[in-house]
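As C-alpha cells, the structure follows; a few thoughts come after it.
== chain A ==
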Amino acid sequence: MTSTALETVPATLRDPMLPRAAVIDAIKQETHDVGTFTLRLDEEPEPYAFRPGQFNMLYLPGFGEAAISISSDAEERDTIKHSIRFVGTVTMGLSRLRAGTEIGIRGPYGTAWPIEQARGRDLVLVGGGIGLAPLRPVIHHVLRHRDDFRKVTLLYGARSPGDLLYAESFEAWKQAGIDVHVTVDRSEDSWKGVVGVVPLLFYRIRIEPKETVIFTCGPEVMMHFVAYEALARRVPKESVWLSLERNMKCAIGVCGHCQYGPLFVCRDGPVISFARMEPYFNREEY
Partner candidate 1 sequence: MNQARPKVAVYKFSSCDGCQLAILCLEDELLTLAEKVDIANFLEARSRVVDGPYDITFVEGSITTEEERERIQRIRENSKYLVAIGACAVSGGIQALRNWIHVDAFVQAIYATPEHIHTLATSTPIADHVHVDLELSGCPVNKRQLLTVIASLLRGRIPDVPPYAVCIDCKLNGTPCVMVAQDVVCLGPLTRTGCDALCPSFGRGCYGCFGPSDMSKPETLAEHLKGRRTATPEIIRRLRGINGWSPKFRAATEKLEKTTP
Partner candidate 2 sequence: MTETAAAPRVIRVDALSRIEGEGGLMVRFRDGEVEEVKLDVFEPPRFFEAFLRGRHFNEVADMTARICGICPVAHQTSAVQAIESALGVNIPAGIRTLRRLLYLGEWIESHALHIYLLHAPDFLGYESAISLAADHPQLVERALRLKKIGNELIEVLAGRATSPVSLCVGGFYKTPAKSALLKMREDLTWALEAAKDTAVLVANLTFPSFEADYELVALSDPSEYAICAGRIVSSRGLDAAAVDYEKHFREVQVEHSTALHSVRSDSSSSYLVGPLARMNLHRETLTPEAAELAATCGIQWPSRNPFHGIVARAIELVHACEESIAIIDRYEQPPAPRVAVEVREGEGCAVTEAPRGMLYHRYRIDRNGLVEEAKIIPPTSQNLRRMEDDLRLLLPGIAGQTDREITARCESLVRSYDPCISCSTHFLRVRIER
C-alpha cells in the first residue's frame, strides 16, 4: 500500500545511533585529570576521515556516550587521538580502561575550523584548559603547511602549571615557527611564566585586524572575553571563530539538547563564527 505521498525509503537505513568499535591502542596520562586515548578503527564499514575541529561520540557500554573533540593530525589516517578530561559518568568510566579494550565510536560530527579563511593571513589560536584539544589538529595542520600562513600565534592558559595540556610540545611548536604564549590562573613556585587569565595574553601580541583570523575554544566566559579583546582590536566578527560546548545525546541534530538559540551545536557547531553567535552568546542562562 502506498500512502500519504511520501518518498519511499530504503528498508534498511543504517541507524545513525549505532556506534562502531574502536580499539584503544594507547593511553597517555597528560595531567592529573586528562588522558589522551589513541584509537584504532577498522577500515570497515568505511574509512575514517575528519576535519580539524570535529568531534566523535565515544561510547562505553553501561555508562553512555560523551562528545569528545578529535585532537590528532587529520592527515594521519590510521589512528585517532582524543584528549579526555575525566569529570563524570562516561569520562570517569573511560579513565579506568586499559589499552587493548574496545569502545564504541560514532563520528566525525560537527563543523570544522575554517582553515581556508586563515590561509595567507595571520592565525591566532586561543585555548583554555581542555579547549586546546580541538585546536591541536589545527596546529598539526600548520606544522605540515607552515608556509600557507603568515604569523601563527598560540595563546594558551590553564588553571595551574600542572593542568597545561601538551606542555612537552610547546618547544617544538615554537621551533616550527609558532609564537606560543602560555599563562596560568594560579602559579606555583617553579612557574616562571605569566600568571593571569587567557584574554590578557592579547596584550602581549600585535594584531593586524583585517589580516587576522582567530580560533578559540575554552570555557564560555573565556571565549566571551576573547571575542571582546578581538573586537576591541577591530578584528571583524566574521574572523572570530568559537568552538561551543553543550550537553549532547545524539550529535545528529535530533535529540534537542545542544540547542543554543536557533542553533544546534552538534550540527551548526561546535565551530561557529562570532558573527552568527553574537545575538545569543553569553546571554544569561541561555
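Please note the rule applied: a residue touches a chain if its C-beta (ideal position, glycine included) is under 8 Å from a C-beta of that chain, and two chains touch if they have at least 3 such contacts; residues count from 1.
Inclusion criterion for the candidates: all candidates are chains of the complex that A comes from, given by their letters.
The model shown is predicted, which means the values in this text are computed figures rather than measured ones.
Chemist: Judged by that same contact rule, which candidate in 1 or 2 sits against chain A in the complex?
Modeler: Among 1 or 2, only candidate 1 touches chain A here.
Chemist: For chain A, which residues count as touching candidate 1 in their complex?
Modeler: Per the touch definition, chain A meets candidate 1 at residues 62-63, 88-89, 92-93, 96.
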